[in-house]
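Mind looking over this structure? Questions follow.
Part of the complex only, each chain left as placed.
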Amino acid sequence: MNLPRDEAYFRLKDEVETFLYDEAEALDERRYDDWLAMLADDLVYFMPMQRNVAQGPHAEAMEFTREQADIHWFEEDKWTLAKRVEQIQTGVHWAEVPISRVVHLVGNVRLVDAAPDAASAETVTVSCRFVVSQNRQQRENYLFVGRRTDTLRRAGNGWQVCRRKVILDQNVLLAKNLTVFF
Amino acid sequence: MADDRLARLVDTDRGVIDRTIFTAQDLFEQEQETLFTRAWLLIGHEGMVPEPGDYVASRMGTEPVILTRDRDGKLHAFLNSCRHRGMKVCLFDQGNTRVFTCPYHAWSYGTDGKLVGVPMREKLYPDMDLDRWGLIEVAQLAVYKGTVWATWDADAPPFLDFLGGAKLHLDLALDARDGREGGSEALLGIHKWVVPCNWKLPAENFCGDTYHNPSHASVDMIGIGPSAASGQKGRRDGELDGAQHLWVSFPGGHGIHSAMVASNDYTALYADDPEISDYFRHCHEERVRRKGEDARLRPFVGTIFPNASFHGGQPRALCMWHPVDAGHTEVWRFFLVDADAPERVKAMLRKFYMRYSGPAGMTEQDDMENWNYATAGARGPIASRHPFNYQQSIGRHTPDGGGRLATQITEENARNFYRHWRLFLEGRPWDELIAQAPRQAAE
């Protein structure tokens, strides 16, 4: 979809970028409750696994684990994400004691779709790239680089994420765990 | 065989084990030579290769293998390495093929491992005996209720002999929830990730370390089980409340933790969804109908020596703790459901499994943290002078069939695990490896 480049488009693009950066800030500053407030109640948060397969007509279907059918890195809803936050906040979630130092850099922000249009958008689909750095304890250090497609929905004066698909682009996971939010 | 060194390192009679066995790279290599080349290893599930020509990548010890179903439907497992210069002959995690053609010089092998193509063979290899240069195949392969196991050792006893009394407990994970034999299937998608720990720590943990409950304080406090949305705390539903827990260790090195519930009365579970709750009640009733009093025995966890573990119910999974080096383990995990369970049940279980286990598993993350830094804490000259303490409930067990039964939380299963680890590293003959009472433990 190609949105016309009018003032509404630029305003919307800025809104969306700012939302994504604010979200990154909330996570990096460990303001988890602020972050949860940015997620819609019906959120789908999905991160498939990827297999090494041959090129060919069905390659993509075989490459990714299938949503609502297979085992993934994540197929979550807001309830489980809230549980994950709650777990960290217990102070005895050992994998996050002490809490990781995390940096979210979001780039290549592209408005893929706005419905019904940019001026009066109720939902926006936005694609991006991310670099997420996790550093913990003395020398634990992991870098996650990948792609994300988010669907945002207008909520009051702001936005909420109602769907997030994360492509991590790893096969054997290179990190020891996935305590980080993407 | 450095028997004296091994005896000094592993003293299960006194319940002390040297930290070095979790850190020394030379012992790691001895493990690869003497243990992973002999023991039966879990390599996959039949459902991963349903059709002729199907293959899936697996591992045995540190080495890559391919599990294939040949054109006649027979399963094979091969080292994924060409006989010419060792190149990988299969470049994918899974697929279907007629032939594995090596990318380097194009030798090609059938799905039964036979060398079927050698470019310019007549001219360049006039005397070649093709039968001697097929893919390197495991010595024995066994399918047990869908799970696939293999060993490089032609002298190894049949898989079920190796499994011994642990079969009863593994069955509880593999059999259908309504008591039928078998009936489980593997969900697609294998978690694979690398934990900076020695492989023996998770293997030991799963063989019956019930004492590590405090590790999971965070999930227990907040509740993440199938009834958690309804307010239930704990990391799973309490189907074992009030049960007599059982820890059994077996010849061969296996150890399990199961439980005998007080009665066949049903405890309501899966409160978040009445349909699912009804389904499990139905399964329960069927199981009781089929198995009677035997239905009271319920699975929890277990380790099939050396590096395969299972989770029996919540979640229900099979684990491979693939050794990488003394300080790293590549964990593989796949999950089971009953093949004929309703989609709604499968969906609920699938999501519960993912939030419980694996790298994103809220429960397992805390295990991994402990394995990681327990391995780190085993390093260093001062640490090495202070062996680990394996004295929990020492001597508090009774003979039980071929094994030993404890009815209180115990490290006997761990002691049994390391006793067998030592026997393997000493290169003992198979009769000693699966003998009733391992010799060095004169009790």
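A and B label the chains in the order they appear, each numbered from 1.
Methods note: a residue touches a chain if its C-beta (ideal position, glycine included) is under 8 Å from a C-beta of that chain, and two chains touch if they have at least 3 such contacts.
These numbers were taken from a predicted model, which means no experiment stands behind them.
Enquirer: Taking the shown chains as one copy of each kind, please give their copy numbers in the entire complex.
Expert: A x3, B x3
Just so we're on the same page, only the chains that are shown with their structure count from here on.
Enquirer: With chain centres defined as C-alpha means, what is the inter-centre distance between chain A and chain B in Å?
Expert: That gives a centre separation of 33 Å.
Enquirer: Which residues, counting only chain B, touch chain A once they are in their complex?
Expert: Contact set of chain B toward chain A: 57, 91-95, 187-196, 215, 217-219, 221-224, 228-229, 330, 334-335, 347, 350-351, 353-355, 358-360, 362, 365-366, 368-370, 372.
Enquirer: Provide the residue numbers of chain A that touch chain B in the complex, in ascending order.
Expert: 49, 51-54, 62, 65-66, 68-76, 79-80, 83-84, 86-87, 90, 92-96, 171-179
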